[in-house]
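All protein chains but one are shown in place.
Let's look at chain A:
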Amino acid sequence: MTFWKKECSLRQWPLDTKTQDELKALTTMCGIKLVSKRYCHHWVEFTKVAADPSIVNLGQGLPDISPPSYVKEELANVAAVDRLNQYTRGFGHPSLVKALSQVYERVCGRKIDPLTDILVTVGGYGSLFSTIQALIEEGDEVIIIEPFYDCYEPMVKMAGAKPVFIPLRNKNDGNCASSADWVLDPGELAKKFNSKTKAIILNTPHNPIGKVFTREELQVIADLCIKHDTLCISDEVYEWLVYKGKKHIKIATLPGMWERTITIGSAGKTYSVTGWKLGWSIGPQNLIKHLQVVHQNTLYTCPTPLQEALARAFWIDYKRMDDPDCYFYSLSRELESKRDRMAQLLREVGLKPVIPDGGYFMIADVSTLNVDLSDVDGNQPYDYKFVKWMIKSKKLSAIPLSAFCGPETKGQFEKYIRFCFIKEDSTLDAAEVILKNWTKQTD
């Protein structure tokens, strides 16, 4: 607890260059490694970009497509019901946990008790927080696969534990056309587990690379979890966004894993309603009960009208889970064509995209362009400088990949940047114009 509180007193927001330098000086003085810079400022800086309408924003993971109309309608219907404007059950609105248990019983092939095996949280983010606060503490080690969604590291640290990183490695060494080319080295992974390892955080489909872990890859992880008696925190918020030929497999369904896995889902990613901030944790009662204790001592209950509307939307799609028009499948079909279009545009400019098997992000190698970045100030990784330059001179934004990795692996990831493609055609059209004109402009 004391570690991050010390850091807190050093962090200012927003972080301008002067403050960054001050921060660096202070942390050097106090002997604290400067990893916190990433926690607070890059999303803040890049979110400022989102407010500028002249910039085509492919950075933040924010859909600008519309959610399905029935989802919006259900919320409007719910708004008219008076009692749905007051508190509901703390651990999850009854109709929502019931709907979730039905959907996931079908997917997992096992009975899921809506009251004891599910906790509804403020987004997938809130589930990560509740899980880590409930089950992780000082003295624990938590394995984090790089690149990683950036909140994993500070949340683990805030719980007083030590993050242990292991990178996905590009097995084709430079020629990685697909997210499937990025793999964990089994020997390397095994070495990261020891008696202090409390959990491993898995993210599949993976943000930012878009990797969908195969059954064999999950089995390697599962075997180690069982051997070392560790937990698995499985962030599956993009579970429905899986493209042709690939299948999302839940590690909790592998033998021996249900008892030690918390599986996290998100309404925001399922229904393109990130602003509803509803997520859930599913697992065995003896684990979920601890998450519930955290929840009752942090925010107690999630908003009622949103939960009721979400429950109704889930019932609509649950009833058609055998039908290809079910939104769980139709969204990924819609996104696949956007993915392919994005990849084509990036290739035409000379960037090397890594085609994702899932999720709505795509990374691309920018080093091949050999852009002169000497004008961009700061002692920052290549990708940060590239993105800053791209925002300023091309009016296009993305997120640098080294924002998603630990301090040791910056060198491996700093030539990549991440694009988000869950965007309306008009946004992609605007990006197309910029990319097609790329080589024509002088810097």
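In the analysis below, a residue touches a chain if its C-beta (ideal position, glycine included) is under 8 Å from a C-beta of that chain, and two chains touch if they have at least 3 such contacts; residues count from 1.
Assume contacts and distances are computed from a predicted model.
Q: Looking at UniProt, which of "Kynurenine--oxoglutarate transaminase 1", "Cytoplasmic tRNA 2-thiolation protein 2", "Barrier-to-autointegration factor" or "Prolactin receptor" names the chain that isn't shown?
A: Matching the unshown chain against "Kynurenine--oxoglutarate transaminase 1", "Cytoplasmic tRNA 2-thiolation protein 2", "Barrier-to-autointegration factor" or "Prolactin receptor" yields "Kynurenine--oxoglutarate transaminase 1".
Q: Out of A:59, A:147, A:305 or A:381, point to the residue that touches the absent chain in the complete complex.
A: Of the candidates A:59, A:147, A:305 or A:381, A:305 is in touch with the missing chain.
Q: Of the residues A:63, A:114 or A:265, I need the one that contacts the missing chain.
A: Here the residue in touch with the unshown chain is A:63.
Q: Of the residues A:58, A:218, A:257 or A:354, which one touches the chain left out of the display?
A: A:257
Q: I'm checking contacts with the chain that's been left out. Which of A:234, A:272, A:380 or A:397 qualifies?
A: Spelled out, the listed residue whose C-beta touches the missing chain is A:272.
Q: Write the list of chain A residues that the hidden chain touches.
A: Touching the chain left out of view, chain A contributes residues 1-2, 4-5, 8-9, 11-13, 39-40, 43, 47, 60, 62-64, 66-67, 71-72, 75-76, 79-80, 82-90, 106, 109-110, 122-123, 125-126, 129, 133-137, 151, 154-155, 158-159, 226, 229, 231, 253, 255-260, 268, 272-278, 286-287, 290, 293-294, 296-306.
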